[in-house]
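A single protein chain has been omitted from the complex, and every remaining protein chain is retained in its original position.
Chain naming follows the written order as A and B, and within any one chain the residues start at number 1.
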Amino acid sequence: MASNSRISREEVARIAALARISLGEQELNHLAGQIDGILDAVAVVQEAAGAAVPAMSHPLEITNVTRPDVILPSLTPDQALSGAPASEDSRFRVPQILGEEA
Amino acid sequence: MSDLIKKSAAELGSLISQGQVSSREVTQAHLDQIAATDPTINAFLFIDNEGALAQADLADRTKGEGKSPLHGVPLALKDVLTQKGVPTTCGSKILEGWRPPYDSTVVTRLKDSGVIILGKTNMDEFAMGSSTENSAFGPTRNPWDTERIPGGSGGGSAAALAAFQAPLAIGTDTGGSIRQPAAVTGTVGVKPTYGGVSRYGLVAFSSSLDQAGPCARTVLDTALLHQVIAGYDPKDATSINAAVPDVVAAAQRSDVKGMKIGVVKELSGDGYEKGVADRFAESLAILESQGAEIIEVSCPNFKYALGAYYLIAPSEASSNLARFDAMRYGLRVGDDGSRSAEEVMSLTRAAGFGAEVKRRIILGTYALSAGYYEAFYGSAQKVRTLITRDFAAAYQKVDVLVSPTTPTVAFKIGAKSDDPVSMYLSDVATIPVNLAGVASMSLPAGLSEGLPVGFQIIAPAMKDDRLYQVGGALERELHRQWNGPLTHQIPELQVR
Partner (left out) sequence: MALSYEEVVAKYEPSLGLEVHVELNTETKMFCGCATTFGAAPNTQTCPVCLGMPGALPFVNEKAIESTIRIGLALNCAITPISRFARKNYFYPDMPKNFQISQYDEPICTNGYLDVDVETDEGLQTFRIEIERVHMEEDTGKSLHVGGATGRIHGAEYSLLDYNRAGIPLVEIVTKVVSGTGKYAPEVAKAYVKELRDILRALGVSDVKMEQGSLRCDANVSLAPIGSGKLGTRSETKNVNSLRSVERAVRGEMIRHAGLLEKGERVIQETRHFQEDSGTTRSGRSKEQAEDYRYFPEPDLTPVAPDAGWIEKLRSQLPEKPSMRRARLQTLWQVPDKEMAAMVNAGAVDLVEETVALGADPTKARGWWLGEISRLANEAEVELININISPKDVARIVELITAGELTDKLARQVVAAVIAGEGDPDTVISTKGIKVVSDESALIAAIERAIAEQPETADKVRNGHLPAAGALIGAVMKETKGQADAARVRELLLGLLGQA
């Protein structure tokens, strides 16, 4: 990749790990080039707005939408587990977890 | 029987309620059309023969006074909305076979109005794309020319309408995914004001941009469907808690006398094909002749819209799609007892997501990551504010804004698949709308070299009725010139 590229192959690999997507070598190379191109195209936003412009995270300027603390029907365990790749004793069964609980 | 499929939804609803035809007959006619044409078109991912006929029978038993004008009328549903017990894939292998245990609010409202859901339509995977080529289940073909794309991400719904497989469809629009397919298939599609239609059960791509919307072959049909699905939902905190504007009355009245219509300077010029520009100019002339005043306006920050969109949407998507991790539903790959949960997650996501989705997840994860947030996501959110201000300033001078929906007509399947940036340019005219959350419609403006061209109308937030007012007026004259909807000119389908 060009030496003036915005994002290195290693960086893409790191991001892919962060996003829990395992990429093969070829895929990684191809993707890195494409992402670089996209970043070039989108970098224009940096020239658009100075610090004074507030960020908008929402088209609607509404606040305080809340619901009352009232119980609503839950799913049955069968419904909750209906799509589970594996289950046991009404629980979702998952492979061994390596990381620590947060 | 075959002319049932050429009728509008309004007509069908009226015939059903008067008892002149049954919902079952209408539904069966459409199922037959799907069976005949879908091997070629590939608009549907799941055809619910049994379910649809059961719904139709129920509609026949319950028709009568006080029912919706669309009671008993069939519809095609984009496969990004949950329907209980029916496969919902979002065009992705990672959800292949998943049957949701709950209905989206849109589906609940359709069922409550007696609308018959025929099945789930094809789409770009997780709504990411402009051609439906990113579907894991093969592309959908444009009924006007089966070598060409039907648009995306909602190509299946638009193609279903153009192929007369259904008179109504539901799509979703994040950056143009209802409007651009409508434009390239010669149909009508509306993206309501953000918050106008509930997102509960709409599998999220970009939460602050996504909106479900009505699609049909005429403006009135679209209005009738809009009225059924729109309105406040206590399950969606971002839905608008106010009355739905009277879109049906606006479509019926459709008088533009005295209206001020703004042409957005920035949504024209290089990149817009001559045929597209010509049809646009002709449509403006029609509106002027009907009494509207055409004014040029400038929205200078629109040039940043594409960049902002391709930062915000992937960022939100990278978070929204994190839930697809093989633990609770969907695909699970590599669980042979020797691997950890983390490995199974990574292998599953690698196998289950297509290239475009992976690309956007990586891009989005990067844009949000420490050290890059301000430069990318943060800056993009500021651009949204600027674009919203551009719209607000324009609406001080005009009632609606207009532009061609897309710069080109439908391109050939495969033409842009290895060039993501070029693909993104299809949405240059539609994207600013989603960033500001305003309402927009695309309706057919005519043909260019035999392929449909779309006319885009943009109304201020919560003023969706203006779309129908202007669209209805334009359509009235065009239908007079064409002697019916544009789709009646569609060439005979070359069945494969």
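Heads up, the rule we're going with is that contacts are C-beta pairs under 8 Å (C-beta built on N, C-alpha and C of every residue); 3 or more make two chains touch, one makes a residue touch a chain.
If you're wondering where the values come from, they're calculated on a predicted model, not measured in any experiment.
Contact with the chain not shown here comes from a single listed residue; of B:68, B:88, B:187 or B:211, that residue is B:88.
Checked against the full complex, the one of B:109, B:199 or B:279 touching the unshown chain is B:199. Screening B:249, B:294, B:322 or B:375 against the full complex identifies B:322 as the residue touching the chain left out. The omitted chain makes contact with just one of the residues B:17, B:177 or B:208: B:208.
For subunit A, the residues in touch with the chain missing from this view are 18, 20, 57-58, 60, 62-77, 80-81, 88-97, 99-102. Residues of subunit B in contact with the chain left out of this view: 81-82, 88, 90, 95, 98, 100-102, 104, 199-204, 207-208, 234-238, 315-316, 318-319, 322-325, 327-329, 337, 341-342, 345, 365, 368-370, 373, 377.
Quick note on the criterion: only the chains that are shown with their structure count from here on.
Centroids built from CA atoms put subunit B at 24 Å from subunit A.
Subunit A meets subunit B in the complex at residues 7, 11-12, 15-23, 27, 31, 34-35, 37-39, 41-46, 48-49, 53-60, 62, 65, 67, 75, 79-80, 82-86, 92, 94-99. In the complex of the two chains, the subunit B residues touching subunit A come out as 98-102, 194-195, 208, 234, 237-238, 240-241, 301, 303-304, 306-308, 310-311, 318, 322, 325-332, 335, 337, 339-347, 349-350, 353, 358-359, 361-363, 365-366, 369, 375-376, 378-386, 388, 420-421, 424, 436-438, 461.
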